[in-house]
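Here the complex is missing a single protein chain, while all its other protein chains stay put.
Read from first to last, the chains carry the letters A and B; within each, the first residue is number 1.
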Amino acid sequence: MTTTPPLPAYPTTWKRRHLLELESLSADEITTLLDVAQQLKDATDGCRRKISLLGGRTLANLFFENSTRTRNSFSLAAKRLGADTVEFSSAGSSVSKGETFIDTAKTIQAMGVDWVVTRHQTPGTPHLLARELECCVLNAGDGAHEHPTQGLLDMLTIRQHRPSLAGLTVALVGDIAHSRTARSNMWGLRKLGAHVIVCGPATLVSPRWTELGFEVAHSLDDILDRCDVLNLLRIQFERFQSRPFPSVHEYANRYAMNGQRMRRCKSDILIMAPGPINRGVEITPEVADGPHSVILEQVTNGIAVRMAALWLLVGATEESSTAAITGGVSQHG
Amino acid sequence: MTTTPPLPAYPTTWKRRHLLELESLSADEITTLLDVAQQLKDATDGCRRKISLLGGRTLANLFFENSTRTRNSFSLAAKRLGADTVEFSSAGSSVSKGETFIDTAKTIQAMGVDWVVTRHQTPGTPHLLARELECCVLNAGDGAHEHPTQGLLDMLTIRQHRPSLAGLTVALVGDIAHSRTARSNMWGLRKLGAHVIVCGPATLVSPRWTELGFEVAHSLDDILDRCDVLNLLRIQFERFQSRPFPSVHEYANRYAMNGQRMRRCKSDILIMAPGPINRGVEITPEVADGPHSVILEQVTNGIAVRMAALWLLVGATEESSTAAITGGVSQHG
Partner (left out) sequence: MTTTPPLPAYPTTWKRRHLLELESLSADEITTLLDVAQQLKDATDGCRRKISLLGGRTLANLFFENSTRTRNSFSLAAKRLGADTVEFSSAGSSVSKGETFIDTAKTIQAMGVDWVVTRHQTPGTPHLLARELECCVLNAGDGAHEHPTQGLLDMLTIRQHRPSLAGLTVALVGDIAHSRTARSNMWGLRKLGAHVIVCGPATLVSPRWTELGFEVAHSLDDILDRCDVLNLLRIQFERFQSRPFPSVHEYANRYAMNGQRMRRCKSDILIMAPGPINRGVEITPEVADGPHSVILEQVTNGIAVRMAALWLLVGATEESSTAAITGGVSQHG
């Protein structure tokens, strides 16, 4: 009645049990994550169908910042692979009864979960968890530090439109100072050979990024014609205590991608945005809904890279390559 | 070890991918929904067991008004058919970060969901979604406009107690002005041949409903002896800015179904209420818990009609009648 979709082979070289940041991953590891994500996307009809690679496993979301999109993306990735999910959040939880963060996480682990996905306003929180827990830890955003699955999904999206990331010029535009998405893109893209420009007002883009080898630009118009990809970051108004620019209008005037600027770009430019987008601020409807926009593909690829990460990480904890009972990781090939 | 329950045959005449309102459905389409709902109820031991007709599919709830009951009813209907569910709500979501409603919905769709179930205070919102999305859209209540699955479950409940809806007299009592449940009942019942009376204080029941062919009554006592069914709507106090009647006591005095009024009804009168009920306001405990009350049957039938709608809508998007991998719709018969 059906043909079994082709499943990825478990890469014997994969050893990591946690996904904390892209900065410390090797180019090979990132490539493995992207390859597996692509295979799982293909095997699930574009992330729309279910395969039971991880039946019996359980993912716990432990989010200390509001999130619907990322949280649900992880949950859906787990469910697509047959795993169960359970939600913990800071509101109404034991943390408000005086429990420490680590005790909360260890309690969740003791309920038998295989992955803890965590978002926290403090950079390094997932690293702390990874040292204390035996289950897999995934960083879903730690302060302004990293958001590795966002970086991976952005890279997967580019790779689906280009033969290689090597040699591409990718500009990250907007609030670099507060963006963990920017950080993960910067490290990940550079490891795979792309040239990265960070672009935005001087209040949001430090010139010292040049010391780490990134190109810094304060004028979008100056770099437009050199870019293969523009990744338009949302201005995170909720994180500002004072305004980093005179007005939203002023920002949009200098940095919004609009039809006029599009005409000065390469003919095959890719327009990306991590979302949620603010139409009229960093992007106009003409561009967001135009033929160069791959914004919704990024969302779908978010499921794919999260499926890949869940499968790879938990497989690295298995003693051997044989699948255990219901909860085992089927390692094909 | 088991006998496979009889499953409904997929009706080849069904073409719709969205369930937005009953007003635009044909009598045949409504009958198909009710027939399939009854078959699925029977096949699941009264909506208490699971059949995997829709394994691998995903339902997203996108609710912009508080709801536990309807939201969970849709979720349970999906789970009874083997589908997964994911919850989005307005609080803490990307909408509060400046994202448009359509962008939120398209993002959810890009995560690979098959159905978006939506509730919104603005009439027409689900129709807007249906134009923009490729997945199935179900209206779980749009302002005071319609709540089609509520209408269907009310009709299914009546049909389980009567050979036909044609020729029955059904009174909807209470706050017609604010009730989407009333609207869906009115259109649906009339299409299947019932005579519909809308009854309540003049502040809540416009005389102009007569122009659309409905009977208007302001005195419950005047119509009691003619009714086969009374559907007692809750006074939605949370929607009023000023009181539409002098006091709750005054309302109850004129419109509450109580034991005294029951004795003036037909001997086989059916007492319905969409719930949550306010005991002592629109209904007394004697009536709510009495032998004519089918209020809890309505709740069970809510699962049945939602299962039917999910199965019918998603089947209409399949290219052919052959089931796909895990996520396919099994179309028996």
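Structural remarks
Keep this in mind: a contact is a pair of C-beta atoms (placed from the backbone, for glycine too) under 8 Å apart; a residue touches a chain by one contact, two chains touch by 3 or more.
If you're wondering where the values come from, they're calculated on a predicted model, not measured in any experiment.
Contact with the chain that does not appear here is found for just one residue of A:P11, A:G55 or A:G315, A:G55.
Within the whole complex, the absent chain has one touching residue among A:E99, A:D225, A:E250 or A:D268, and that is A:E99.
Remark: the omitted chain is touched by one listed residue; of A:E23, A:E65 or A:D84 this is A:D84. In the full complex, chain B makes contact with the omitted chain through residues 1-3, 5, 44-51, 66-69, 72-73, 75-76, 79-80, 234, 237-238, 275-279, 281, 296-297, 299-300, 302-303. Not every partner is drawn; the one left out touches chain A at residues 55-56, 58, 84, 86-89, 92-95, 97-100, 103-104, 106-107, 109-112, 114, 323-328.
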